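Below, a portion of the complex is reproduced, with chain positions unchanged.
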Amino acid sequence: MHMTRKRVAVAGASGYAGGELLRHLLAHPDVEIGALTGASNAGERLGVLQPHLVPLAERVLERTDIGTLGGHDVVFLALPHGQSGALAAELQAADPTTVVIDCGADFRLQDAAEWERFYGGDHAGTWPYGLPELPGQREVLRGATRVAVPGCYPTVSTLTLAPAVAAGLVEPDVVVVAASGTSGAGKAPKAHLLGSEVMGNASAYGVGGTHRHTPEITQNLTGLLPEQATGQRVTVSFTPLLVPMPRGILATCSARLVEGVTADDVREAYVKAYADEPFVHVLPEGLWPQTKSVTGSNAVHVQATVDEAAGRLVAVGAVDNLAKGTAGAAVQCMNLALGLDEGTGLTTIGVAP
Amino acid sequence: MHMTRKRVAVAGASGYAGGELLRHLLAHPDVEIGALTGASNAGERLGVLQPHLVPLAERVLERTDIGTLGGHDVVFLALPHGQSGALAAELQAADPTTVVIDCGADFRLQDAAEWERFYGGDHAGTWPYGLPELPGQREVLRGATRVAVPGCYPTVSTLTLAPAVAAGLVEPDVVVVAASGTSGAGKAPKAHLLGSEVMGNASAYGVGGTHRHTPEITQNLTGLLPEQATGQRVTVSFTPLLVPMPRGILATCSARLVEGVTADDVREAYVKAYADEPFVHVLPEGLWPQTKSVTGSNAVHVQATVDEAAGRLVAVGAVDNLAKGTAGAAVQCMNLALGLDEGTGLTTIGVAP
């Protein structure tokens, strides 16, 4: 007795985000997959570009334009930065009810100056931010027609620190070191991303606060500060690492504890914050997150503790950068936008080992 | 409105096969997960042993015996070799309608002498062999109460060579070199399976026809020989390799071509053999299987060609050793045994990249 299936299109279907969107959408009972578009590979068969998507093997990529993408209930944009704005405007001019879900960065930041500093060029605007686990955000996303899907690092960093920041347990000055698999860097061939380079290798990049996800983490955590901290801003020292795995991010986050905060306070804050969240799982005490547990799933695993000698809270979170870090979040937001059950077509179960 | 959910138990729920069974069963609409049992880890929580199975995190492993396993509609046995027979007999003595699906080797072989030679000890018997893609086997499995799930190497080797052998395109003398991920060796800690050993390393083992899956491959392929070859036996040179990945088997199979057989004959035989098979996917011409395309899925990808200079057919198949290679096949057989649609709860879509 399903509702009429919604017709969805994916722009950028040959990349990693696009492939993962399709993997999720194929498992979704309430959608029907419409147009799939590419750029230079328009005209090619998906069976060659994404051989793991067997049911779509014979589908051919079309051009990314209003002609192919128009007429769908939902359009997912998995495009390079800067390409979403004009297309979204065209789609919604043609039909204002079209839900446009942007997996790129164009509409995530509220602060135009930060956009210009980290991305360059003009700021395209700000859309509803697709992290339903932020306070009040679920309501914003229900029925929305535009959603900016969060970045992968911001998703896990924010959710790993949110309970501590929101409860005022830590100073607003955090350190995040996040080890990521390689798919976050995309499918465009670059020498430093070759298997020969990344296997057996761990490296740091974007060191010193230069990674583009830094202002997004800052924005999220600042928004979580408790009332008494109004007007303050969270300082974020963010260092991403590349480690030899295809998927997954493990974020190690720490901050100086506010005086008097105990391990019990921390545990209580985390358990309480996520008690009703379907996709954030606070692990049993003593167990620490590992990325493999969330491979392919929409879950985030979180654990936190107190380092008394160092006077810091240390919290660790794990996410699949392509799933809850991108495509799963996009589907979760689509569900909210369409008024479906938020978890439809999503799983909390990872593919392990 | 689903049928009444069947109640299923898993014996050996802490291992890799057991975990993968649960991952599949959690996605199955028509089952309800009953008892989960272990051996030395009875009493432990699944959240610690299998942290990727979030919905079962609070479940506690029970002892593996008739007391805990009785009273279920289906019991999956994921136990060390030799432990299935007595338990199965007890279960079906208590209730002859109980479906027992054995993921171990005990009941796969028809030839007691082969059993004794490769496994040692007495042969426990032969159960319906759980490879529905073999001719006539689907019918044998429908309504069965006992199923012997095939070994992972035999599944992919058999399906990769079956069309050529059955159509009489090759001499009955095959060479199989199959590169496997490490999970096929199980979760019991052994020094040569440590990450430090296997990463960056490819090795051969069981060389010279000593691997226990050799007689099973031989049995399957011999059973496929066309009528005019009645009484013949296929000779199998099988070499397994261990390569640095957690899941997946890539089987490279070859055999001398019968005189006059062309590439077109081969293509036609493969396409025809698997045209109606939901889980065997013959790739588009020119595209070769890769294990990642089937990670986590119940699909087998197959491709074949002719090496004219060498006078051989070369066929390559890919499978996820834990999914279609074990747990997916087990669920596929359960579906047949229970009269459900064969593909219920299963997917052909891999988790890639």
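The letters A and B name the chains in turn, as written, and every chain counts its residues from 1.
Everything below uses one rule, namely that contacts are C-beta pairs under 8 Å (C-beta built on N, C-alpha and C of every residue); 3 or more make two chains touch, one makes a residue touch a chain.
Just so it is clear, the structure is predicted and the values come from calculations on it, not from any experiment.
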Copy count of the single sequence across the entire complex, 2 present: 4
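Keep in mind that, in the parts below, only the chains that are shown with their structure count from here on.
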Where the centres are mean C-alpha positions, what is the separation of subunit A from subunit B, in Å? 35
Give every residue of subunit A touching subunit B within the complex, in rising order. 16, 19, 23, 26-27, 45, 47-48, 50-55, 57, 183, 187, 199-200, 246-247, 281, 283-284, 287, 290, 292-297, 299, 301, 347-353
